[in-house]
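Starting off with a structure, shown below.
Our next item is subunit A:
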Amino acid sequence: GGGGGGGGATAPGAGAGGEALTLGFSQVGAESGWRTANTKSVQDAAGAAGIELQFSDAQQKQENQIKAIRSFIQQRVDVIAFSPVVESGWDTVLMEAKRANIPVILTDRAVDSTDTTLYKTFLGSDFVEEGRKAGQWLVEDTAGGSGPVNIVELQGTTGSAPAIDRQEGFAETIAQNPDLKVIASQTGDFTRSGGRQVMEAFLKTHPDIDVLYAHNDDMGLGAIEAIEAAGKVPGTDIKIITVDAVKDGMQALADGKINYIVECNPLLGPQLMDLVKKVAAGEEVPQRVVTEETTFDTAAAKAALPSRQY
Partner candidate 1 sequence: MPSFFAVRLQDGRLYGSLIDILHNGAPLALAALGMTLVIATRGIDLSVGTVVAISGAVACTWIASSPDPASPGTALTGIGLALALAAALGAWNGFLVARLGIQPIIATLVLMTAGRGLAQLVTDGQIITVNNGFFAGISGSALLAVPLTVVVAAAVYALVALVTRRTALGTLVEAVGINPEASRLAGVRSQSIVWTVYVFAALCAAVAGLMISSNVNAADANNAGLWLELDAILAVVIGGTSLAGGRYSIAGTLLGALTIQTLTTTIYSVGIPPEVSLVFKALVVILVFLAQAPKVRALMRRRRRRRDDAPPPAATAVPAETAGSGR
Partner candidate 2 sequence: MTGISVAFGPVQALQSVDLRLHPGEVHALMGENGAGKSTLIKTLTGVHPVDAGEIRVRGEPVAFAGPAAAQAAGISTVYQEVNLCPNLSVGENLLLGREPRRAGRIDWRGVRRRAAEVLGRLHLDVDPSSPLGAHSIALQQLVAIARAVEVEARVLVLDEPTSSLDASEVAELFRVVRRLRESGVAILFVSHFIEQVFEISDRMTVLRNGRLVGEYATADISRRQLVSAMVGRELEVLEQLDRAPAEPAADAEPPVLAATGLGRRGAIEPVDLAVRPGEVVGLAGLLGSGRTELARLLFGADRADTGELTVGGRPVRLRTPRAAIDAGIAFSPEDRKAEGVVADLSVRANIVLAMQASRGWMRRIPRRKQDELARRWIELLDIRPADPDALLGNLSGGNQQKVLLARWLITQPRLLILDEPTRGIDVGAKAQIQALVAEQAREGTAVVFISAELDEVVRLSDRVLVLRDRRPVAQLAGEDVELDRVMELIATGGGARA
C-alpha cells in the first residue's frame, strides 16, 4: 500500500492479519440526523469491508479537522478521508498528506483547492444540483398555472455550503418562470425549532404563501407544525419542497404533508470503502464520484418508506 507499513504504527489490539487497511476519517460533527446516518454508514461499511477505522469528530471546527488529519498523518494511516467543514484552507495540510504519501478522499463536501492532485477523488452530492432539482419540480408543477406563485424559503445555517448552494441552484432554476417569486427567505439553522419559528413569522406577515422551499427536511417538518397551528393544511394550502429525505421527512411526504423531496444520500459508506480499497491499491479512480441520489414524490415515498434506514 502507498507508503503504509512505513511506521507500522497500527493501534494496539488490531491483531487481525498484517494487511488490514487503516482509514482515518474526520467527520464534521454530529450536527444533524443526516450526519449521524452518514457517520454510521461509514462505520458499518468499514466493519463490513474489514477496514480499520480511525474516527475523529471535529465538532464543526475546521481547526479540529486539520489537527485530526495531522494526527492521521503521524499515525501513518493508509488512507485519509474527510468531510470538510468548509471549502477553503486545506492546501497546507493536504500538502503534508501528499508529502507523507497518504492518499486523501473527500466526502460529502468539496474543497476549493486549485491543485487537484492534493486529493484522489471527491465522493458526494452536488448541492447546487439538489437546489436545481427542487426548482425544476416546482417549475413543472406550476407550468400552465395562472398568476404569481409566492414562495418562502427556509435557508440552512447562514454561510454553510449546502445553504448557499441549494439557494443558488433553486433560484437559478425558478428564474425560468417569472411567475415564481421568492417573497421571503430566512435562515432556520437547519433545525426543526428554527423552521417552526421562522414559518410562524412568515405566516403572519405573508397571508398568501403558496410554496415553501426548505433546505432540509427538519426545517420543513418544523414549518409543518407552524402551518397546522395557523389552521392551514400543509401540502395542500401550502406546497412543501425539501431536501434530504430522512425517514421523518419521508413519512411526512407519504402522509401528503410534504409534496416533494430531493434526496441527499448520507449512506456513502460502501461507496467510500470501495474507493479506499482502490486508492490504497494504487488504482486510478475518477476525480468526482457523485452519490447515487434520486427524488421522491408521495408515491415514491410510500414505496421507499418501509426499507428506509435513517
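Candidates were picked such that all candidates are chains of the complex that A comes from, given by their letters.
One rule holds for everything that comes next: a residue touches a chain if its C-beta (ideal position, glycine included) is under 8 Å from a C-beta of that chain, and two chains touch if they have at least 3 such contacts; residues count from 1.
As the structure is a computational prediction, the values presented were derived from the model and not from experiment.
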item: Identity of the candidate that touches subunit A (this complex; choices 1 or 2); value: 1
item: Parts of subunit A lying in touch with candidate 1, wherever the complex brings them together; value: 29-33, 35-36, 39, 155, 158-159, 184-187, 189-198, 200-202, 204-205, 207, 218, 221-222, 225, 229-231, 246, 248
